[in-house]
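Every protein chain of the complex appears in place save one, which is left out.
Here is chain A:
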Amino acid sequence: MAERRTLMDGVWRVLLLLWAISIIFPVIWILYQSFRTNAAFFQDIWALPTELRWGNYSKAWNDYNIGKSFANTLYYVGVSLVLGTFLTTLNAYALTRMNFRGRKLIWGLIMLSLFLPGINALVPQYILMKSLHLTNSLTGLVILDSFGENVFFLMLLGGFMSSLPRDLEESAFMDGASIFQMFWRIIVPLSTPGIVTVAIFKFLGLYNNFLGPFIYLGDPAKYTIGVNMYQANMKMQYTSDWVTMFAGVMIVMVPSIIFYVIFQRRIMEGATMGAMKG
């Protein structure tokens, strides 16, 4: 059915386009400015680069110690992601597909977290981490972010698992499998789509986590990429080295962009699910 195009359609299309431009253009602008010299940039903030100065990128990489902070981020995000996803999968299975005494009580306690905004717990949490000697340590952050309950992930994965057929376990036990084998060989493979969605959101949360690393990491050699760029920007107020900063921001954005391109559809689906459950 062909719609009739009216004047209003023109207005709407311009509106949609403007919002898209507001997102794309700043990124493109930073991208092309990151190839210019500071002198040229200060002269005219619109002009396109006359040559591709990759030197800005290597300067950003070295000046801001991005290599080191990427390695830190990789360790923090990687270990938390694997450990956290593994624990969440086990936990979701036990809490949704196994019957045991105290299960209702545990669910109740977990649901309590929906009422805890978390912000009032920042100080006691910091004191606790300090007394456990887990501050100023990437491993400490991993521990803080891997162990715990998350309603969103439990509901997402638990919902997925409870849609699997009821007699899966029964028939596995009949064949003589232990509960560990059954979990690892049957439940995990069948729940992979749910596990992947959980892992995607854990990854986004961890890679983009700023407050945690900012509070707990004092030593610049341990900065994650987000904290590193924040500190670099603080220093830039004195150095005015804009193009290097632009290059640095582009480097930090690359993993997000790649990740988004690969998982775009799943991210959008999962985000909707999360909002409706929360």
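Rule of thumb we're sticking to: contacts are C-beta pairs under 8 Å (C-beta built on N, C-alpha and C of every residue); 3 or more make two chains touch, one makes a residue touch a chain; residues count from 1.
Quick note on the criterion: contacts and distances are computed from a predicted model.
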Query = Looking at UniProt, which of "Sec-dependent nitrous-oxide reductase", "Diguanylate cyclase (GGDEF) domain-containing protein", "Sugar ABC transporter permease" or "Peptide/nickel transport system substrate-binding protein" names the chain we cannot see?
reply = "Sugar ABC transporter permease"
Ask   = Which of A:Ala60, A:Val79, A:Leu144 or A:Ala247 touches the chain that is not shown?
value = A:Leu144
Note = Missing-chain contact, candidates A:Leu7, A:Ala39, A:Ile119 or A:Ala221, resolves to A:Ile119
Ask   = Which listed residue, A:Phe35, A:Tyr57, A:Tyr76 or A:Trp242, touches the chain dropped from view?
value = A:Trp242
Inquiry  = On chain A, where is the contact patch with the chain that was removed from view?
reply    = 3, 9, 12-13, 15-17, 19-20, 22-24, 26-27, 29-30, 41-42, 45-46, 87-88, 90-91, 93-95, 98, 100, 106, 109-110, 112-113, 115-128, 143-144, 146-149, 173, 178-180, 183, 204, 207-211, 215, 226-227, 229-230, 233, 242, 245-246, 249, 252-253, 256, 259-260, 264, 267-268, 271-272, 275-276, 278
